[in-house]
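Contents: one structure, followed by commentary.
Omission of a single protein chain aside, the complex is shown with its protein chains in their original locations.
This part shows chain A:
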């Protein structure tokens, strides 16, 4: 299994999405650099696309979202390399039937994909620790990956903490928001600069 590197931008967007909807289950995908994987066998996660906060278990809008994101990946030499999921209940950080369904779909395209299960209790403004645990899907079961094989960029935690404190999650756009109003940008380009400033 390949090593994983997580960029500040992807980590921050994941955290902001979860923070925007604290009372909902949320999910999204993580995109990795295709060349880095091909050349060095490293899953270098460079982007995060938040998907839904409503009715996560339904297929049609998920298909629409994944198709559009796939097309975006094709154009930008990326690949859908991960899926993150935060459960509704604060104490529930276990994978469930929905995470299975989506991961199977993602692993069909990229068998080194991982599941990032958010531990809701770690979603604090202090951000001392990564908010997720990472799992691989092996023979239909989720097995936690060795935490040493996952490296967060050293600015991830402080950038996420800073932007949480500044309530930047209010400007976060997920695919549900986009489907309600297509002028909203599911790539969150408007946040990239802000994240950049907070991550040097």
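The rule is short, and it goes like this: a residue touches a chain if its C-beta (ideal position, glycine included) is under 8 Å from a C-beta of that chain, and two chains touch if they have at least 3 such contacts; residues count from 1.
The criterion applied here is as follows: contacts and distances are computed from a predicted model.
S.K.: Could you tell me which of "Exostosin glycosyltransferase 1", "Histidine-containing phosphotransfer protein", "Bardet-biedl syndrome 12 protein" or "ER membrane protein complex subunit 2" is the UniProt name of the chain missing from the displayed complex?
M.R.: "ER membrane protein complex subunit 2"
S.K.: Out of A:40, A:74, A:104 or A:129, which is the one that touches the chain we can't see?
M.R.: If we include the chain that is not displayed, A:74 is the one touching it.
S.K.: Where does chain A touch the missing chain, residue by residue?
M.R.: Contact residues on chain A toward the absent chain are 22-23, 25, 55-61, 63-64, 67-72, 74-76, 89, 91-92, 96-98, 125-126, 158, 161-163, 165-168, 170-171, 179, 182-183, 185-187, 194, 197.
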